[in-house]
Structure formats: structure tokens, C-alpha cells
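As you look at this complex, bear in mind that one protein chain is not there, while each of the others sits in place.
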Amino acid sequence: MIRYAFGRLTSLVISLIVASVVIFAVIEVIPGDPAAFMLGVNARPDTIAALRAEMGLDQPLITRYLAWVTGLLRGDFGQSWTYKTPVSELISDRIWVSLPLAIFALGLSTLIAFPAGIYAASRRGGPGDVTIMGATQLGVAIPNFWFAMILVLIFAINLRWFSAGGFPGWGNPLLAIKSLTLPAIALALPQAAILARVMRSSLLDMLGEDFIRTARAKGLSARQALWKHALRNALIPVLTIIGLQFSFLLAGGIIIEQVFFLPGLGRLIFQSISARDLIVVESVVMLLVFTVIVVNFLVDLAYAAVDPRLRTKA
Amino acid sequence: MSRNLIIGTVLTSIFVALAAVSFVWTPHDIETLDIPNKLQGPGGGNLLGTDHFGRDILSMIMMGARTSIAVAVVAVGIGMALGIPLGLLAAARHGSLLDELIMRGNDLVFAFPSLVIAILITAVFGASAVNAIIAIGIFNIPVFARLTRGAALPLWERDFILAARVCGKSATRISVEHILPNITNLMIVQGTIQFSLGILAEAALSYIGLGAQPPTASWGRMLADAQTLVSIAPHTALVPGFAILLMVLGLNLMGDGLRDWLDPRIRVART
Partner (left out) sequence: MSLLAIKDLGVSINGTAILHDVSLRMTHGEIVAITGESGSGKSMTALAVMGLLPRGATAAGQIVLDSTDILRTSETDLCQMRGNAMGMVFQEPMTALNPVQTIGDQVAETILIHEKTTKVEAHDRAAAMLARVGLKLSPTRYPHELSGGQRQRVVIAMAIALRPKLLIADEPTTALDVTTQARILDLLRDLVREFDMGLLIITHDLAVVADVADKIVVMQKGRVVEAGATQDLLANMQHPYTKALFEASTHVVSLPEAKPSAPMLSVQDVVRDYPITRRRLRGPRPMFRALHDISFEINQGERLGLVGESGCGKSTLTRAILGLEDVQGGEIRLDGQAVFAGKRPNLAVRRKMQVVFQDPYSSFNPRHRVERLITEPFHLLDSPPTGQARQAAIAKALGDVGLTPEDASKFIHEFSGGQRQRIAIARALIVEPELIIFDEAVSALDVSVRAQVLDLIAELCRKRPLAYLFISHDLSVVRSVTDRVIVMQAGKIVEQGETEAVFANPQHPYTQTLIAAAPQLPQIGMVV
């Protein structure tokens, strides 16, 4: 187990390093002269030169890269040149909207999908299964931001159960969660549809395996065989999907924020793109990718908890 | 031929037809604004109503279909053209450094959701339909590479591959003559699914302004414009949304139907 975890950890570090190199290359190398790019075509040469000096662009690439990376590790994300404030300040408020939203949505998605998928698999071919399959077919086809708009139309504007947008801050946790509820539902339902289908098909695959036949021969009923034997084995492929889902939820959340006017990372990114503030874009993208890689690492560890074959590999 | 396949093919064909027809004719010209006629509900001269600039929504849907299909097709094309050979290569050289590199490369790209790739590209190159294609296409490459490799590996264990090796055939030749024909069905089905995901991705990117730029019509853009008008003119939001829903639903049903028709044992990846 230790060896496995160590292996995954090395993988994580290498992925982070390569990802950071890719991001650095795209942002700082491809535009040619990042300073000129940021200031635009009408900038004066001396302004450009000043910005270049400020950003340390005259130094060799390796030095700049290492400076950036060591800065990240210290928590120093650079200085936004549009807002003239440290990027870390800009991010820290906003990440406390985007991250909880993604986690909330992940929780909802799993909570809905697991029972639905298990129920559909256990009643295969029956009316319950057909209904759930129909619902998921619809769910995977629905664009989540449009779904969000419809939710706003029904629940905020017509029924007035929720506000149509905005975020009151974490001062009042219950209100904060309430304002994240519609967005989380909008994000969660399409992903839940995908997850339910995967759960169902994974479970059905397991139910056809030999060891289920052995379990029935021991005297377990079909239901007992499903819960005690099939389910845990079926979780293994489902875990992969959950890991991937988190990255989609994080990205999807960024889009959903537009519908609900949430002050998350989304708005920061889009404003920075319009303002050509490469420094902010660079750091935020790195942060997003970092989160995704870490979550996948955690999923890998979860695999080992579920599947003993990974723990005691000869 | 299952019901899924028929319904799916019909739905998809409707949109493809709308897109095709839009090259020759649309009920109204979408580039001329007609403010006095704005926000009309469905009926009369405008079958699906007008938007906030008085443009005919049906015409915009037709032009938008063009954008969605073009972006999705090319993006899936990129994914298949680069992903399938990579997957075949990795499987043929299973266990080698090359295989390891390809797998790691896949994992790396998976760490960047298409949105993030789109952000990176548009930050540097600006927003456009082409950049949306590239962003979605890049994400499709590891999808197909991983799927191809996963399907090819068990085939390499089969005796008929060993027989081909005994007959002196090289790994490349075997990949093309023996492996590829046996995974074609899976690729067709997955391609359909990826196509539907591409439509959704394009809509999302257009919605936040990172996709096709006006005056090119796109369904996502239409939804962004309609957002503030949802309560006063719901049709501006409902119509493009339903268009996306129906097109994606049609493709998914077609994909499921194709899978059942071609080979019920195929397992599709839905990520």
C-alpha cells in the first residue's frame, strides 16, 4: 500500500511539474512578448519597457519559470496588473465560492446517482429501470447553464423560494448555502445522470460475473448478492468517473456563475481575459489544474482502499 | 433497428438538414436588425419569434446549427485522427516507454478540462470558433487514445494476432489489418457520443463568449443574450435551449441505437 501511494504521489508531482511548464509556455512564451501583448497595440515603448522590467521579462526563461513556481509554493501568485493587487488576494475570496460549489454539486450528484443507478440495475428491464434510463437520457442532453436559467425562472422568479442570484458571503453560512443551492442543483443533475448510467452499467456487468453465481449457490438471495458482492466491485469504475466529474464540476461551475452572478473564479477569469491580464489567468489556471490533479490523486488512493489487488501487488 | 436508433437518427437528421438548408436559404436575414419587431412571440412572420434585436429566431437556430455541427465535427475529427493512432501505437508497444509516455500524456490532458484549455487559448489568441474547435479537439484526443488502447490491448492477446505475427507481419501492419477493423464499431459509437458532447461544449463556450463571435450565430450566444430576458420573453431562452437538448438527445439515442445494432457487447465511455 505504501509503495502504491508513493507511486501515485510521484505521479502527482510529475503531473504538476509538467502542467506548470505547459501553462507557463502558453502564457509567457507563445505571445512572444507578454508585456506588449498585455498593454495592447497602442502602448508606448517606454510603458512596455517599464512593464517588462517590473515583470522580470528580461531574465532567461528558466529563471522566470523557477521564480514563478517557487512563488506559487510560497503562496505568492504575483501581482495583477489590472487591479494592482496581489493575485492571491483576488483568488482567496473567489475560491471560497467556486470550490464549495463544486464540492456541493459533487455531493448532490453522488447522492442522487447512486441510489438511482443501483435501483435501476436491481430492477433491470422493469418500469423503474425504464423510467430512470429515460430520465438520465434527458439529463445528459441538457446544457447545465440552460437548466440553471430554467431553475431560476421557476424557483426564483415564479415561486420565489430562492433568490435569482448573488452571494451574501460566508458570514451567514445558511444563507450562503441557500444561495449556492440552485447553482449546485443545476450543475449536479446532468452529472448525476451520467453517473447513474455508469453505476447501473457497472453493476450490471458485475452481476454477470462468476463470483455472483458462487454467492447465489451459497444461499444469498439476488438482492443480498447485489449489495454484499456486486456493489463494492462495481464501485471501482465508478470512482474513476467521480474523479473526472470533479474537474467538470469545477469548470462547469465557472460557467454557471454567469447565470447566478456568483462572485467566483469565473468572473475573475473572464474579466482578466478581456483585460489581457495574463498574470491572473496564468495563476488561476494553474490553481484549477492543481485542484484537479490533487482530486485525482485522492481518487487513486480511494481505489486502493476499495480494491485489495492494488494494495498487495506482487 | 431499435426505436432508439430511429428516433435518434430522425432528430439528428432534422438539425443536419436545417444546417444544410441554411447555406442556401433562411426565412429571414439574421444580419439585419429589426428593432421595432423585437421580442415577438412565436407566430406570424416569425415561426419561433424574434430576439431582442428583432432577428428571426428560427433563422438564427438554423445558422447556429451550422456552427454547432461544424465545431463538433471538426473537434471529434481531430480527436479521432490523432487519438486513434496514438492509442493503437500505445497498445502495440504495451509496456514500453512510449506506451507509458502516451498514457501520462493522456492523463495530463485530462487534468485540463476543455474549458480550461479554451481559457488558455483564448487568453493568448482571442476568442473565435476556430479556437473553440482546437480547445474541444485537444480534449478529445486522450478520450479516443485511451479508448482505442483499452480496446486494442485485449485484442493483442488473442491468438489470431499471434498467428499474424507468426506470418511475419509487423506491429503496424497488424494494427491496421487486424486491430482497427475490430474496433471500428466502438469508434463509431463513441464518435457519436463525443459529437454530442462537442455540441454541449461549443454551446457552453459560446455562452461565456469564448466561442464563435457575433455576427456568427451560435446557440450558446443566443442563450447568453436571452438571460436577462427570461422573465419577459421566455421563448428567447427556451428555443435555443431546446434546440441544444434535442440535438444532443438525438445524437445520444443514435449512439445507443448504433451500439445495440452493431454489437451489443460494446462498452462506451461516457465521461
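To keep things simple, chains are lettered A and B as they appear, and every chain counts its residues starting from 1.
FYI, contacts are C-beta pairs under 8 Å (C-beta built on N, C-alpha and C of every residue); 3 or more make two chains touch, one makes a residue touch a chain.
Because the structure is a prediction, the values reported are computed rather than measured.
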{"item": "Contact partner of the left-out chain, one of A:D76, A:D93, A:D129 or A:E209", "value": "A:E209"}
{"item": "Per the touch definition above, residue among B:H52, B:R93 or B:R165 touching the missing chain", "value": "B:R165"}
{"item": "Absent chain, residues of chain A that touch it", "value": "209-211, 213-221, 224, 228-229, 232-233, 306-309, 312-314"}
{"item": "Missing-chain contacts mapped onto chain B", "value": "158-160, 162-169, 178, 181-182"}
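Keep in mind that, in the parts below, only the chains that are shown with their structure count from here on.
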{"item": "Gap in Å, rounded to a whole number, between the CA centres of chain B and chain A", "value": "21"}
{"item": "Contact set on chain B toward chain A in their complex", "value": "104, 107-108, 110-116, 119-124, 127, 196, 200, 203-204, 207-210, 220, 223-224, 226-227, 230-231, 234, 237, 240-241, 244-246, 248-249, 252-253, 267, 270-271"}
{"item": "Chain B-facing residues of chain A, complex", "value": "11, 14-15, 18-19, 22-23, 26-27, 30-31, 37, 137-138, 140-146, 149-150, 152-153, 157, 194, 197-198, 201, 241, 244, 247-248, 250-252, 254-255, 258-259, 266, 269-270, 272-273, 276, 278, 281, 285, 288-289, 292-293, 296"}
